[in-house]
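With one protein chain held back, the other chains of the complex are shown just where they sit.
Then we have chain A:
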Amino acid sequence: MNLVLTWLTDPAHWAGEDGVPHRILEHLTYSAVALVIAAIIAIPLGLYVGHTGRGKFLVVNVAGAARAIPSLGLLFIMVLLLGPRLSGDAAFVVPCLVVLAVLAVPPILAGAYAGVEEVDASARDAAKGMGMRGLQVLLEVELPCALPLIFSGLRSATLQVVATATIAATVGLGGLGRLLIDGLAVRDFGQMAAGAVLVAALALAVDLIFALVQRYAVSAGLTGRRTASRRSRPKASADSTLITIS
């Protein structure tokens, strides 16, 4: 623990290209881009499957299988496959983003699908019976009701991606993985441990932000948080939401 503190409190480690802030920024960029790509693919697909009931089989099986893919192995294959077709940094960045996105798709897809699937059948029936068209049922009823599970899928994908984005360093890119790889090379255990701590802290911080966004995005009618009127929102601490969803 002392080693970690000593390393982290050394001002030299907080400045410049290899400084902690820059590494965090790189780490967040890889993670965010991968997550956005994954969300753009997985959320509409999950909503579609949940809404139509078509392709359930695909979601369940593909999502399950994708979870079993080893990230590091996939990264090396991607670099070998895509690398020669791309130039400069992109030869490594693109494979890296692909791997992280592949990692993020299954939980987001499963969350979006399950969210819509689990919408109360009578609410869906009533929506249609009152004259909502298919897309209105999806956007006005199914999506808002699915939000808690969509968020839980997004958050578990985020935790995984932030933790796994360390692999970028194995192909010479930046991110907090650098601290681990470089630390290992020179047997600087303080640096390695500091890297691990920073990754964990970053993951938790990002999750906290998601928790806050979720509070505002999800109707209180679904969470049962709010009791009477719009204004009497209780100031419950955000970390209670953090624990509920892994």
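One rule holds in what follows: a contact is a pair of C-beta atoms (placed from the backbone, for glycine too) under 8 Å apart; a residue touches a chain by one contact, two chains touch by 3 or more; residues count from 1.
Convention: contacts and distances are computed from a predicted model.
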{"item": "UniProt protein name of the chain not shown, from \"CheR-type methyltransferase domain-containing protein\", \"Carbon-monoxide dehydrogenase large subunit\", \"Cytochrome c oxidase subunit 1\" or \"ABC-type quaternary amine transporter\"", "value": "\"ABC-type quaternary amine transporter\""}
{"item": "Among A:C145, A:L159, A:L176 or A:A203, the residue in touch with the chain that has been omitted", "value": "A:C145"}
{"item": "Sole contact to the chain not displayed, among A:M1, A:M130 or A:V186", "value": "A:M130"}
{"item": "Interface with the unshown chain - residue positions in chain A", "value": "120, 122-133, 136, 141, 144-145, 218-222, 224, 226-230"}
